[in-house]
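The complex is shown incomplete by one protein chain, all other protein chains being positioned as in the whole.
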Amino acid sequence: MSFAEQFQHPLGRLSLESLPFWQMLNDPTRGNVINGVIGTAAALMVVIGTLVTIAMITKYRKWSVLWSQWLTSPDHKKIGIMYVVLALVMLIRALMEALLMRAQQAFGLEGGFLSPDHFAQLFSTHGTIMIFFVAMPFLTGIINYVMPLQIGARDVSFPVLNSISFWLTAAGAALVMISLCIGKFSTGGWFGYPPYTEASFSPGVGPDYWIWALTLASLASTFSGINFAVTIYKKRAPGMKLMVMPLFTWTALCTSIIMIFAMPPLTVAMAQLALDRYLGFHFFTNELGGNMMNFANLFWLFGHPEVYILVLPSFGVYSELISTFSGKSLFGYRSMVIATMAIVALSFAVWMHHFFTMGQSANINAVFGIASMLIGIPTGVKIYDWMWTIFRGRVRFTVPMIYSIGFIYLFVLGGITGILLASPTIDYQVHNTVFLVAHFHNVAIPGALFGLLAGYHFWFPKAFGFRLNERMGKVSAFCWIFGFMLAFFPLYALGLMGLPRRSVAYTEPSYVPLEIAAFLGAILLTVALVTLVVQLWVSIKQRDKNRVFAGDPWDGRSLEWSVSAPPPEYNFAVIPVVTGRDAFTLAKEGGKAYPLPESYTDIEMPKNSVMGPVLGAIGFALAFGLVWHILWMVILFFVAAVVTMIVYGFARDTTRIVPAQQVQQEHRRWLDAVAAATGISRADEYQSANQGLAEMTIHEVPA
Amino acid sequence: MGVTRHIIYRHVGPDGPLGFPNSPTTFSEAATSQECTMMTIGDPCGRMRRSKAATSGSSVCVSALMLAGCSGDTHLSFLDPQGPVASGQRWHFVESLAVLLVFVAIPVFVLTAWFLWRYRYGAKSSRYTPKWNYSALLEIASWAGPVVIVVLLGIIVWRATHALDPYKPLASDQPALRLQIIGYDWKWLFIYPDQGIASIGVLALPVGRPVAIQLTSATVMQSLHIPALGSQIYAMGGMVTQLHLQADRPGRSLGENNMYNGNGFHQQRFSAVAMTPERFSAWVDEVHLHGIALNDQSLKHISQRSTRAELIAALSQPGASDGNIYFKGATDALFSTVVKATKSGTPVAPASVRQEFANRAPLAARKPTESATDKVQ
């Protein structure tokens, strides 16, 4: 079918062949059956999962609650939680894919059980999902939840835009999910280098799924970045000067700045590749003046800063909780801020190290190699400052702290292999081998994921009002740490033994033992995820024993701990006045932690808005139409998007008032609970006695 | 890891470039044997010597005999280096790793563990200063330490990057062997323009002589990598990249494509076989005698998306029973023609190549010439 014919057809490229079991039924060879069964099972999981969710919501009559309390809510806390839920759902899929890939390679001597095409879809979706639909929503969710509370704000600057960002991300995730059921995903990896992903080499729908999923995610992140940056610049409580902000907020700001600057290159790369594929442009083709090096530059101009988008919020989390669980104020605050900002600046100056092997001169390579190493300086400073924070503290080995310790050890190793890769000479040898795979997992898992999971454990009681089960949490944390080591340390060795990344099979028998070890590691990581789910289940069951309504279960230091758990929708009954760093600790020391305000005022809050879900649905449908060349769908939903935005421009009266009386009532109820609670020492942190009120006395031990 | 490989694969004997010291069979025996393929897999190397004397024998066996896979003695890693570039890279890797482990990892690991123990919650006697958060001395040390390490590494990196630049010709008293490599899906075509031959699946190199390689791709981007010899470099359609390598001793090294390019990606492997200069010239002669013609028809098959095994089937030619394919009649113009054809989007094997084949000059008459210099960037 020619391009024009496809667009004329009412269903575009859609046909029965797009179903995952079609090939298996029509050509039932052993390989086709195995791959068909795996593909169909995955599709069924998506379909059944969706149907069961819908059925449960219907059965328990939760649609209206879900719609009015969650889906259309502009509340940053609820949007944050929805982001984290999305991330965890996608994490399950992407981890399953990792497990399949590790299994394939463990049996990959001369074959294995997956077809090359299936394997290629797995590594492409795994990477795409983990970066754009696990790590990004997870960190965006935590920033969303925590940052406004930390700066003493009632919400982000643009609550509806926040909701739209979430729904566009969800639309992108849904697009990746639907690719399991209809058609195939890209086989070009998460960075999809052309010309391989051009129409002449990958004519199917795969790269189109990838392009539009990334475009949706990229737009969403740009809006989130703008939203967070404006919030931090404009909505801080009185006295919350920039150099007083908690470090997590600083890293949120830095991440937002990177999002604002680094997402446009991705948008441009995706748009140009789409123009090539859809309209026969020649940006990245071999022929007629196209040049794929432009794609490499554009993509990594986004891609490298993206690494710091992923890792900086986690750095912020570590700073918060190492300080909190060492019972000590963060060492070298100013250095930490400068180091974070330095990382932001440097992150834009190193992208070329992703393609040292593309044939540029030794001078250029050496400059970019050394620039990449420079990032080691601020990162090193941060590691040392965390160590000095532990020094002369009182360290409690809580679940978040176990993640932090695992992070310090493993991230140093990841940093070291990163510096090795930053040397062009070594990169010429280990680039595109599984050594590289081991390296970026070594920074992404301990660096980003551990931080996000630690943050999940740390702030969960704040968000839901009860603590997570500690024992299961520790089991899970150790499974993550040791599973990571078992899964990825062998890959370093395999990379040095010359195994290229993305190999579906190999012929070297000596690879097998290491591959099996890595497979066991992947199983352990799966156990870690299962434990996390079980922990959540157990904790919900035991929630009444673990309530922390008073709001301060960890003897917290910043403003989010100064309100009830969960916080009221307006966060602060009265906007606090900040006098210095560690604002809540200062208040506790001064005995002003729970002040009784003289009077309350009406609070203006944004009304619910359907813009988020509507634009998300339109975005999804538009992208789906584009993927499958369904012309009427593209036109219809493009017009729908424009009309929706025009209509929204005419909306007035978008806020509502929470009356002062209601605020007073809720605030007094909480203050009564605080007064009734007993302050506990840190030894009882994980006991039922912990109702969220910390003992106020500090026992300093002099030299 | 690499060290283990080093021990396991050090089987290169004194007599054979590819592995085993003694050859039980002579060439003529092998040539007449019905099982020549099998035998050559076990013992290709001793017989190499004698191949020069061979004037007859089926091309099936001759080709097979030359370079069949000595599985089990392949050098996989730059930690088991077979040439000056890889050994330079190994040294650079070891020194950088040592600096980082000694000055970064070990101090952090030891201090962190110590701090965590000494300042644990239960510790009663250790000092506890909840408000202490600044010390000019520690701050300066925290910044100065990484700065010093990075400056040190920066100097090492700057030197190594220039010394081991893949574009830099290797110093040698011998003229470099010119090699042109074209990446196809999913095989590499190795062209020896000055010898007028080409091969797929095996890259033969004379020991001790630098090799100057030009690369391009007739399809998507690929990355040529022979870890035990040196750097990898991308091959890109319509563009030419360069690579300089050298093998110091006879032996077989793993060669591969590192850049994913489709279903046959994992099969785009080859052997880089280093041999003595005498054997190399014997090998060249053999290929001239028994290779397939590299013409329109064979190029058409090569440019299909196929693995090497599928290509052999498509060519339906004898001479490839060792899994490799040998060509005679390769020309200097082919490489630049492919570059230009890929750039303009015309089919490979265009008229100009045909013309070139028609006017093919005798081997001796051809001189090395400057070929395509569409240098990248």
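Which chain is which? They are A and B, in the order written, and residues in each are numbered from 1.
Note that in this section a residue touches a chain if its C-beta (ideal position, glycine included) is under 8 Å from a C-beta of that chain, and two chains touch if they have at least 3 such contacts.
By our rule, contacts and distances are computed from a predicted model.
*Asks:* From the names "Gluconate 2-dehydrogenase subunit 3 family protein", "Oxygen sensor histidine kinase NreB", "Transport permease protein" or "Cytochrome bo(3) ubiquinol oxidase subunit 3", which one matches the UniProt record for the unseen chain?
*Replies:* Of "Gluconate 2-dehydrogenase subunit 3 family protein", "Oxygen sensor histidine kinase NreB", "Transport permease protein" or "Cytochrome bo(3) ubiquinol oxidase subunit 3", the absent chain's UniProt record names it "Cytochrome bo(3) ubiquinol oxidase subunit 3".
*Asks:* Quick one: say which of A:Leu16, A:Ile646 or A:Ala703 touches the chain that got left out.
*Replies:* Selected residue, touching the omitted chain: A:Ile646.
*Asks:* One chain isn't shown here. Among A:Ala220, A:Leu298 or A:Met485, which residue touches it?
*Replies:* Spelled out, the listed residue whose C-beta touches the missing chain is A:Leu298.
*Asks:* Would you indicate which residue among A:Thr215, A:Thr255, A:Gln272 or A:Ser329 is in contact with the undisplayed chain?
*Replies:* A:Gln272
*Asks:* What chain A residues would touch the chain not displayed?
*Replies:* 157-158, 222, 225-227, 229-231, 233-236, 238, 260-261, 263-265, 267-268, 271-272, 275-276, 279-283, 287-291, 294, 298, 301, 604, 642, 646, 649-650, 652
One rule holds in what follows: only the chains that are shown with their structure count from here on.
*Asks:* Just give me the whole-number Å value for how far the CA centre of chain A lies from that of chain B.
*Replies:* That pair's centroid distance is 39 Å.
*Asks:* Write out the stretch or stretches of chain A touching chain B in their complex.
*Replies:* Counting only chain A, the residues touching chain B are 115-117, 120, 187-189, 193, 195-196, 201, 285-288, 292-293, 326-333, 335, 355, 357-363, 365-366, 369-370, 373-374, 376-381, 383-385, 387-397, 405, 408-409, 412-413, 415-416, 419-420, 422-426, 428-429, 431-433, 492-493, 496-498, 500-508, 510, 682-683, 698-703.
*Asks:* So in the complex, which bits of chain B are touching chain A?
*Replies:* Within the complex, chain B contacts chain A at residues 1-2, 4-5, 8, 71, 74, 76-79, 86, 88-89, 92-93, 96-97, 100-101, 104-105, 108-109, 111-112, 115-116, 119-121, 123-135, 138-139, 141-143, 145-147, 149-150, 153-154, 156-158, 160-162, 164-168, 217, 219-221, 223, 225, 227, 230-234, 236-239, 241-242, 254, 256-266, 269, 342-345, 375-377.
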